[in-house]
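Just one protein chain is left out here, and the rest sit where they should.
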Amino acid sequence: MEIKLTLNDKAITGHIEADTVLLDFLRAQGCYSVKRGCDTSNCGLCTVLLDGKPILSCSMLAARADGHSVQTLEGLQEEAAEFVGFLADQGADQCGFCNPGFVMNTIALLRENPDPTDGEIRAFLAGNLCRCSGYDGQLRGIRSYLNSRKG
Amino acid sequence: MITIQKYVRAKSLEEAYQLNQSKRNRIVGGMLWMRLGRGSVATAIDLCDLGLDTIEETEEQFSIGAMVSLRQLELHEGLNAYTGGAVKNAVKDIVGVQFRNMATVGGSIWGRFGFSDVLTVFLAMDAYVELYKGGVIPLEQFAARKKDTDILVRLIVKKTPGAFVYTALRNQRTDFPVIACAVSQLGGEYRAVIGARPAKAMVIRDEQGLLAQGITPDSAEAFAGFVAERTPTDSNVRASAAYRSHLIRVLTARATTELGGI
Partner (left out) sequence: MEQREYKVVGKSFRKKDSMQLLLGKPVYVDDVTPKDALVVKILRSPHANAIVQEINTKAARFVPGVVDIYTWEDVPQTRFAIAGQTYPEPSPYDRLILDRHVRFAGDAVAIIAAETEKAALKAMKLIKVKYEVLEAVLDYHTALDNPILVHPEEDWEPPCEVGGTNKRNLVASGLDAEGDVEAVLADCDIVLDRTFHTKAFQQAMMEPFTAYAELDRYGRLHLISSTQIVFHTRRILSRALGIPKSRIRVEKPRIGGGFGAKQTAVCDVYPAFVTLKTGRPSRITYTREEAQIAGSPRHEMEIRVRLGANRDGKIRVLDLYTLSNSGAYGEHGPTTVGLSGHKSIPLYTGSLEAYRFGYDVVYTNLQAAGAYRGYGATQGIFAVESVVNELAETLGMDPTVIRDQNMVKEGMVMPAYYGETANACALDRCMAHCRQMFGWEEKYPVRDMGNGKVRSAGVAMAMQGSCISNVDVGSATVKLSEDGTYNLMIGAADMGTGCDTILAQMVAEMMDCRFDDVAVFGADTDASPYDSGSYASSTTYITGKAVEKACTQLKANICAIAAEMLDCAPEAVVLESGRVCNIDTHQTVSLTDISYKAQVGNCIPAEATATHSSPVSPPPYMVGMVEIELDKRTGLVTILDYMAVVDCGIPINPALARIQTEGGIVQGIGHTLMENVTYDSHGRPVESSFMQYKIPTRLDMGTLKVEFEHSYEPTGPFGAKSIGEIVINTPAPAIAHAIARATGVWHRELPITPEKVAMSLVEE
C-alpha cells in the first residue's frame, strides 16, 4: 500500500506492506539512527517523534503514519547538537547504540519541560534503557547542559 | 510478530463493526500487545480517524475515547483531580513515556489483561464502557465478559463523589506489577480492586462493613485480611501465589489507611 507522510520536514510517499512497522520503513528511507534493541516495546532505542510526540517505531504500523509527521534524529541534528556535546564530555555516549532513541526522547522532554528536575528527567527517560553508562553520566550531561543555558 | 494482510482506517464505527465481524480481522489499539502474537490477521481495523482520542469532561462524567493514550490519562488534570492522582499513579510506571503515548485506553480495557494497571484503577470507580452495539454497561460487567466482535467506543467515568488510592509493587520499576491494588470509597461504599493476581483484576467490596465505622489502622488491617482471603492468587515467573496473597494484605492495608488519611 502507499502512504504519504512528512519525514523530517519533507513530504514523501512510501510503499509498504500492511504489517511493515515504522522502524523498518524509516531505516529503508535511510534513517539509520533508528535502532532495534528488542521486539517487545521495552528498550526505547527506536524512539522517533510522531507529530512531535515520542513513540516507539518498532511497535507502530507504518500505515498509521500516513498523513502524519515523523521526525528522526537525522532531521533534528541541530537541536540535538545543542546538548549532546555535554553528554560527550561525560563520556556517557559509550557504545552509542541507545543514543539516538535517548537523544530523541530528551528532545521531547526538553520541549515539554525546558527546566526539568533530576527526578523529572529520570521519570521521562525511564523507557530508554542503557546497559553501558549506568545512567548517571547521562543525567550529569543533561544537567550540565541545563546549567549552561542558565549561564 | 503477527502478520497483517490488509490495513483499513475505518471511516465510521459501522464500517469498523462490519469488518470486525470476521474472526480473521482485528481492531488495533496501540499495537503494543497485539503485535507480539504469532498469528495472522486478514484486516487490521484502525479507529484512529474516528475522533476517539479525546477525554471529554462534563459536570457529571469523564468520557474517554477508546483511542486516548495512557499518557493522556496521566496528564489529564480533571481526571487526576477527581481521582486524587490515582490514575496517574496507575499508569506512570508503565514502561516509558513513548509506550504510554501509544498504548490506548481501549486496547487496555478491551484486552482485560491480568497485568493491567488500567483496568485495575478504573474498576475502583463508577465506570462504564460504551460498546457500539452493546450500549453502555458497567465496566465490572464488561470485565467479566468474554471477548466478542463488538467495539469498545469509550470508557465513561461518572463523577460519583469518592476517593481513590492506587498502589502496586514491581520487581523493577517499569515492569508489570506483581500485584496492583486500588482502593476506593464511592458514595460511602468501600471496595478494593486487585490486579496482576496474576489473573484479571477482581473487585472485592466491603460486604462485611469492616470499614463502616471508619478507617482506623485496625479496620484497615481487617479489611485487607478480608480482601486477601477473598482474592485467589496464582504463581508465575514474577512471584508465587503465597507472596501475592501476602502482598495483597500489605498493599490493601496501606492503600486503605492512605484513603482514610491516616
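Going in written order, the chains are labelled A and B, and every chain counts its residues from 1.
In this section, a residue touches a chain if its C-beta (ideal position, glycine included) is under 8 Å from a C-beta of that chain, and two chains touch if they have at least 3 such contacts.
Quantities reported herein were computed from a predicted structural model and do not represent experimental measurements.
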item: Missing-partner contacts on subunit A, residue numbers; value: 17, 28, 32-33, 35, 37-43, 45, 72-74, 77, 80-81, 84-85, 87-100, 103, 122-123, 125-139
item: Chain not shown, touching residues in subunit B; value: 3, 169, 171-175, 178, 237, 239-240, 242-243, 246-247, 250-251, 254
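What we mean here is this: only the chains that are shown with their structure count from here on.
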item: Of subunit B, residues touching subunit A in the complex; value: 1-7, 9, 28, 30-32, 35-36, 44, 46, 48, 71, 92-93, 95-99, 101-102, 173-174
item: Interfacial residue positions of subunit A with respect to subunit B in the complex; value: 1, 17-19, 21, 39-42, 44, 47, 50, 53-56, 59-61, 63-64, 66, 105, 108, 123-128
